[in-house]
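For this depiction, one protein chain was excluded, whereas all remaining protein chains were kept in their positions.
Our next item is subunit A:
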């Protein structure tokens, strides 16, 4: 029991892109004012020793990559799987596991499934069945998340009924706000600079989400032909000041914290009833476990530009909160409908399917928007998430620089204005010298210097391989490099065309739309079956696949399985087993993105 007699609940997550983290934040919001007190954090931030003494723990875990746990629970994973943990050590713990995954992947929700089983084997008592949320569901993960969380609360309430001084987590009344706001009046001579993130005082440090490096843009060039429908840009950042602290290797990933573009910020500010440039101080209330530090003081304009993700698609909790604050009959009725479980289909049709943004919803519900209070800003609006990009530059060849190859996301739904990817569109507008918050993350693929490498990277998937190819050539590596690239047309999007001619690699390009029949990377792979088999079987070669995750990785895998069967004289089972062996030995690695 906590000091105020509320029951402590651990809410722990493993989150790669922030979805699991956001689910947990909503759970915490529900618990405000109730007889449950939630502590919410990433699994690797939790002091694992304490778990044996916890009463209730809720685990929300995504599965990422090829069936792996997200980065912020890798440490926890290696602990919980230790052989020496005895079967009754968690006997006093009640738990629930909610998995977030995508059933188009073979290892669908493996992390949640394994964790649930492991916890049971260690004696812990499940409160409710394992929840498996699926991106492939028409309604996305919320189709499972919402009912699972509801059931979880019901089970907890059964254990610890809510008495009158508290509100129920499942109640429909408005939970208390997460922040208190104070206006900073007077002192208008206070110059508020863009104090996004405070850089260290020149001392060497590691850069991360809390302390990113503000990298100036060096150049920002379009690399697809002007008449091609897809705009892709090569952006170079100046990292010469921090070449040691921001050291990277081919295969590594750069995290970029984007902001909203000016036009959207202006539209957002004009929808809200607040002054854009008054400095304010936000203090978190006791229940609020806020992972991002908000600068003090801060203006609404700064928040709109750098923090508030009003260009994302609203979730159910958004409509629920707005319904509460609304006093306009027509709008309140519609908001309540969208916020209710019965209104899920309507909400999906209104918001999710057309990818309607929070800003557009605010404009539809403009009366309610003017009733939003400042202290609810962080309850209502999610925070902008950082995005990951494979690094396209080579540390040796492009000294002091860091390159990313960015496909600018733009598409139409039935809404009249086209949909735009927040990060890619923001990046596309940046002029040289603009500062961008970045930090490095270890990538999913690692190149071995001495073994031959077979690299398959259609489209922007070529980025890590351009990095590796330059690095290998700069370090005079003797091992062979074979690159399979694919794109739509030689004149349209043949990335780094001139560079491949000068690099010591065997390069194969497939231009899918330059002729009548489609030619893809897998066709070129099959054509070179003999040589590829020789490299893999006799020269210890490693295979790398990077790019868009729809069908390409499976098509490429099929091509290799065919080679194993034909050249290696294997049955299809043997080929599959050979493929799995290669994976186990890190000789078949994949980095894919959607």
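As a convention for this text, a residue touches a chain if its C-beta (ideal position, glycine included) is under 8 Å from a C-beta of that chain, and two chains touch if they have at least 3 such contacts; residues count from 1.
Throughout what follows, contacts and distances are computed from a predicted model.
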{"item": "Among \"DNA excision repair protein ERCC-8\", \"High-affinity nitrate transporter\", \"Anamorsin homolog\" or \"Pyruvate dehydrogenase E1 component subunit beta\", the UniProt name of the subunit that does not appear here", "value": "\"Anamorsin homolog\""}
{"item": "Option from A:6, A:334 or A:376 whose C-beta touches the chain left out", "value": "A:334"}
{"item": "Candidates A:363, A:512, A:548 or A:592 - the one touching the absent chain", "value": "A:363"}
{"item": "Touch criterion as defined above, residue of A:79, A:166, A:507 or A:593 at the omitted chain", "value": "A:79"}
{"item": "For subunit A, the residues touching the chain missing from this view", "value": "48-49, 51-53, 75, 78-79, 81-92, 103, 108, 110, 113-114, 117-118, 120-121, 123, 132, 134, 136-139, 330, 334, 338, 345, 348-350, 353-354, 356, 360-361, 363-366, 414-417"}
